[in-house]
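Sharing a structure with you now.
Every protein chain but one is kept in place in this view of the complex.
Chain nomenclature is as follows: A and B, assigned in order of appearance, with residue numbering initiated at 1 for each chain independently.
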Amino acid sequence: MRREVPLTIVFICGAFMAFQYFVPHYASATVYEYALNWTTIISIFTLAVGIGSLVNLHSDRIARRKPTWRYSIVTLAALAFMTILGVSSPDALSNPTGLFMKVYFYILSPVQATMFALLAFFIASAAYRAFRAKTLLATLLLLSAVIVMLGRVWVGDMLTGWLPEGLRFSYVANYILDFPNTAAKQAIYIGVGLGVAGTTLKIILGIERTWLGGGK
Amino acid sequence: MYGGFWQKVADLDRRWIYLVIGLATFIPVLTYIRVPVSITSEVSAVYDKLDSLPRGTVVMVPMEFGPSTMAELQPMATAVLRHCFSRDLKVISTALQIEGVILVEQVLRETAMEYSKNYGVDYVFLGYKPSPDMVILNMGENFRNSFPRDYYGIELDSLSMMNGISNYSNTACIVNINATSGVDYWINYANGRYGADLALGVTAVIATDYYAFLHSGQIFGLMGGLKGAAEYERLIGRPRDIANRAMTSVSVAHVFIILFIIIGNAAFFANRRKDRS
Partner (left out) sequence: MGPILKRFFLDLSFPLLIFSVLIVKPCVAVDRKPTIKDPESPGDYVFRYKTLAPDPGPPGRLIAADAPNDAGGTIIVSWGKAPGDNGIFDTVKGYIVYRSEAPDTGFSMLTRLPAGSGSYSDASPENGRSYYYRVASIYADDTLMAAETAGAIPRTQFFHTRRILVLLFMLFFSGAAIFLISHSKKGGDLYIRPIAGIDAVDEAIGRATEMGRPILFVPGLGEASRVATIAAFTILGRVARKVAEYQTRIIVPNYDPVVMTICQEVVKEAYAAAGRPEAFDVKDVYFVTQDQFPYTASVNGTMLRERPATNFYMGMFYAESLILAETGFVAGSIQIAGTDQLIQIPFFIASCDYTLMGEELYAASAYLSREPQQLGTLKAQDWGKVAAILLTGAGIIAYLFSRGAGDALKAWVIGG
């Protein structure tokens, strides 16, 4: 029963949602909207599960004095501080001079922007290490990367401005993005779309059961 | 010595690379150097569409970016909103990414103030709701299904701008400024299911993914990253705004990355020749 009940629910709901797509009748649309609203509600409750796991993990690290237990104190303190701050002030989100907004603008925003900025450095080191002309395909990858990078900034046209328009880096870069890139991605998209359809069919028919938590 | 030198180059400590890239992006920021920015057709298409709309037309400009992506998308959003407000277009906006709600509200409010626009009359901010796919689907039926009240708690029906505006079909187009995977929901649902005219403004790294949709006609325009923002700033006649100023750093960084690639390949071939001999 532990597996049969969820599999039956998945089959009924999956088959209904599949055929609902083709039935615009208001009864079908009403059930669909009802299901969407319930999905939103359930997804919020799952956050409580996650927070419980987080608190449990870090409390255990503090209790057992594991190597990084001091950072666990910081994590739990930050969680508690922001929760209390947000809940205790009704205008936390709309008051630009409040402490909540100050923490958001002066701590969270710069930290997140910093993490994203790491990509610039990591792209350089990854390109230095990986873009080697070892094989024909690697050489093509290297050349197209160079052309697109230069073609997207003014340097490309500065270097190739003396060439006919069709041979300048900006034109070639746009050509690479418009045609080979698009064609390859569309082909992979078709494969991915069919893969999604196949996996969804397996889930509805009960062939794919890993989402139940492993085992047969 | 020859082989040793190139081996050292091939095994270069990545921290040197980080230092050079850091300087290459930081130094140009200290001063404004005007660089040429060519206008692409996909960005022009967005500009031309908004520019062709009659005054008073309602457009939707949903924005989903957060602190991590605001460097690329906030200039883009600001440029698009400036264009809309200068053309007296009425703007409906949402922010379906929780980290960016405050940023989006700030951008919308400050840009509206520049053009003396009034809330509820010239623009409406619906705010955030979880599960963006459900929200986008529900808005296709009626905005009030997901947002009976706006971000500030005001009932939608009491806002004069929302009279007669029920769903996407009552807006001229949607220009979605998005840094998340929620772009796919806008394409699949807003355009695919409800037929809304859709343009995208996305980060440069995911822009390449959406040329396919541009060619298939599912979106009518595409603005990619800081360059897309710089192009739009040029089109609205503001070539000294922040995206254009930052293009200098982008250009210098690109050049240095290519130099590193050339050096790395030179070291690779030199070491391979040494190994063969």
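In this section, a residue touches a chain if its C-beta (ideal position, glycine included) is under 8 Å from a C-beta of that chain, and two chains touch if they have at least 3 such contacts.
Since the structure is predicted, the reported quantities are computational estimates derived from the model, not experimental observations.
Note that the undisplayed chain, when the full complex is considered, contacts A, B. The omitted chain makes contact with just one of the residues A:W69, A:F116 or A:Y175: A:F116.
Across B:A24, B:V43, B:L214 or B:L235, the residue that sits in touch with the chain not pictured is B:L235. Across the entire complex, the residue among B:S86, B:Q106, B:N167 or B:N271 in touch with the chain not shown is B:N167.
From the set A:I9, A:A29, A:L143 or A:L167, the residue in touch with the chain omitted from the display is A:A29, counting the whole complex. Between the chain not shown and the residues B:S86, B:Q106, B:N142 or B:N188, the one that touches is B:N142.
Where chain B meets the omitted chain, the residues involved are 14, 53-57, 68-69, 99, 142, 163-164, 166-167, 169-170, 180-181, 193, 195, 203, 205-206, 208-209, 217, 234-235, 237, 239. Mapped onto chain A, contacts with the missing chain fall at residues 18, 21-26, 28-30, 43, 46-51, 53-54, 56-57, 60, 67-68, 111-112, 115-116, 118-119, 122-123, 125-127, 129-131, 185, 188-192, 194-203, 205, 207-208, 210-215.
Quick note on the criterion: only the chains that are shown with their structure count from here on.
Centroids built from CA atoms put chain B at 16 Å from chain A.
Against chain A, the residues of chain B that register as touching in their complex are 12, 14, 17-18, 20-22, 25, 35-38, 40, 66-71, 99, 101-103, 106, 129-131, 134, 137-138, 141, 145, 152, 205, 208-209, 211-212, 215, 227, 247, 250-251, 253-258, 260-261, 263-265, 268-269. Per the touch definition, chain A reaches chain B in the complex via residues 29, 33, 36-37, 39-40, 43-44, 93-94, 96, 101, 104-105, 108-113, 115-117, 119-121, 123-125, 127-129, 131-134, 142, 145-146, 149-150, 152-155, 157, 170, 174, 177-178, 181-182, 185-186, 189.
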